[in-house]
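The complex appears here minus one protein chain, its other protein chains still in place.
Moving on to subunit A:
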């Protein structure tokens, strides 16, 4: 990270979903709550956290799949949070999404060439029919598929191949930034490495920036330059990948890191696993102050009164904890 120019800037992003209970009383699910961070050009930013922590929602609000409740998302310095329809279209081209489930993310009624070609059509990237076919073939080869696959339907492919089709669709519009939403978690372990290698290869060739959402800390350590840890809609720690694994500062991150399976049973026995009490609280009714205090072994009075800010503890190590560095 010598040359840190910001590509995506997220400020106080909130994504609330309205829910109604049986009596008709309104409530909000605070899926993403006041999230602020930057994504630098060319990096891979990992986003980890347990189920329901808002990782996917964050990725989706950034790309305007959902309309954010408040806050701003800037790409190349332009705030796209309020753009609609035609105005948003050129920015759609800059940001793409790779979905978690390669079985649900491809239209079963469309051939591979139509799935990839749709991206070209929408943004007018293919001049003629033959140009379109050439570009599709080129994209398929690029992601490691056979050009003969173009006329087949998604159900004729394996999970890994389907995910490659998803990647081809995403890079078809020549984006700058791609949100990879757990791109390998639905795949066989044997295929994961291949897909991750393909993603890394694409990044090198096309100068892509990734937001890599995952709950697999091993994969994140391998692929990401920086990692953000999410808990209940908040980013609790954001730091360079190696530093996170060596020196986690937030108690939640500490607990999370001890949960990585250890292949050596002898080391595993010696290891001090931090087991968190209870469940992740409901995002409808989150705890006051620090969201993690209900499960935090170090919680004090201040934690229930004041929301800790995400602050720099030096060297770009951001933590939101009142006792960062002291525990």
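Keep in mind that, in the parts below, contacts are C-beta pairs under 8 Å (C-beta built on N, C-alpha and C of every residue); 3 or more make two chains touch, one makes a residue touch a chain; residues count from 1.
Just so it is clear, contacts and distances are computed from a predicted model.
Taken from the listed names "Peptide ABC transporter permease", "NADH-quinone oxidoreductase subunit J", "Carbon-monoxide dehydrogenase medium subunit" or "HEAT repeat domain-containing protein", the protein name that UniProt assigns to the chain not shown is "Peptide ABC transporter permease".
Considering A:96, A:223 or A:253, the position touching the chain not shown turns out to be A:96 (whole complex).
From the options A:41, A:123, A:215 or A:254, the residue with contact to the unseen chain in the full assembly is A:123. Touching the missing chain, out of A:28, A:153, A:245 or A:298, is residue A:153.
Although one chain is not drawn, its touching partners on subunit A can still be listed: residues 60, 63, 65, 88-89, 92-93, 95-97, 99-101, 104-111, 118-119, 122-123, 148, 150-153, 155, 166, 169, 173.
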